[in-house]
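Comments concern the structure below.
Missing here is one protein chain; the remaining ones are kept as they sit in the complex.
Here is chain A:
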Amino acid sequence: MEETDFQDVLDDWFIESLNAYKDLHVYQLEHPTQVLEWTSGKTVCVGGHGASKNEILELLLPLKLFADENKGLCAERDFKVVHGGFTEGPVRCLRHVPGSRCVVTNDGLSSDLQVWSVGGDDSDVIRLTGRVEGRKRRTTKSVSGGGSRIAARLSSQVLHGAQSGDVQLTQLTSGQILYTLETTSDDPLSSLQFVSDAVFLAGASNGNVYVADTRTSAAPQLHPAPASPGESALWWTDASPRAAVLRLSSSGQAVVSDLRSPGGAVSRARLDVQSGRGDPEVGVSWAPALDGCIAVSGFGGAVQIYDTSLWATEPRDAEPLFEHRGHAVSSRSGVFVAAHVWHPERPRTLLSAASDGSVHVWDWVDQSAAGC
């Protein structure tokens, strides 16, 4: 694309953004990140994924974003790097341990985890404080990747595993294994999350979802993969605080089901996810403060917001409520969004990170009459 054309398209998008967004911040990291994880309401962690030495950074969001009444008097628009550390391998998964200043990472090459202390006011260094061994494989079935999914809860307990068959709950301080998921299956996982204090959900790439309670040793409840026509697809899963489970396939099939009724589906839709990439790193997430809304990223250079309350039991093509195209428009060559995350309290604020190192913070305006 010609330079002037590129600038024109970019200018056009910025002009449109005047009405489309309340707040908009655009940053360029030195190295792209695949992880975005809140460590507090105002700080977020990112990590590089190059082959050798990488940085983990804790960034403070711009003060202007949070200055409500005196917003006009606050000129501060920049990220502040409040803590930083170095890691030997890539950071493929990063989770904050709630109620602590610890984060846990996995490099995607093995199932082991690294434990980090993010540091307080006295130092700006993120230090490696320990390691957690992943559960050893019982079978010799080799799995591509080998990276673990991680979920964390209070009291420094971390749930982790790369396959459904090796999920365990480890106490970080003692290293003690408090619980293991007993299942005969070995499905590679695409997500792992707590849906309550004791109940968790393990979403497999083949579409199966396992729901288990860490207080019992009972077998997990299986929500089988939705029937999908044609070739086997990859699936990604997210559960909302209201016990709704969303599953999205690589062909764009979206299914919302209830956590309490395995096998059923509440609503479906077909999303327009023209993927230019063979193996997309997809993120799907329910909005924490906007009922029924979800965000989807990873198929290309945009982040799409959908309102699932408009979906019906029979699948129909769904139009996004909003599309953030900032990354695609700002990049001269193909770019894809590697990660996105909703702000835990502000209803329409999201962060998104793309493969070119850009990180955007945006607060979109709902221009439809009804909906979220």
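FYI, contacts are C-beta pairs under 8 Å (C-beta built on N, C-alpha and C of every residue); 3 or more make two chains touch, one makes a residue touch a chain; residues count from 1.
One rule holds for everything that comes next: contacts and distances are computed from a predicted model.
**Q** So which of "YbaK/aminoacyl-tRNA synthetase-associated domain-containing protein", "Integrator complex subunit 11", "EIF-2B GDP-GTP exchange factor subunit epsilon" or "LOB domain-containing protein 24-like isoform X2" is the UniProt name of the chain that got left out?
**A** Options "YbaK/aminoacyl-tRNA synthetase-associated domain-containing protein", "Integrator complex subunit 11", "EIF-2B GDP-GTP exchange factor subunit epsilon" or "LOB domain-containing protein 24-like isoform X2" narrow down to "Integrator complex subunit 11" for the missing chain.
**Q** Out of A:42, A:77 or A:346, which is the one that touches the chain we can't see?
**A** Of these options, the touching residue for the absent chain is A:77.
**Q** In the complete assembly, which of A:126, A:225 or A:246 touches the absent chain?
**A** A:126
**Q** Which of these, A:37, A:55, A:107 or A:356, touches the one chain of the complex that we don't see?
**A** A:55
**Q** I need the residue numbers on chain A that touch the omitted chain, in ascending order.
**A** Residues touching the hidden chain, for chain A, are 10-11, 14-15, 17-18, 24-30, 53, 55, 59, 62, 70, 72-86, 122-126.
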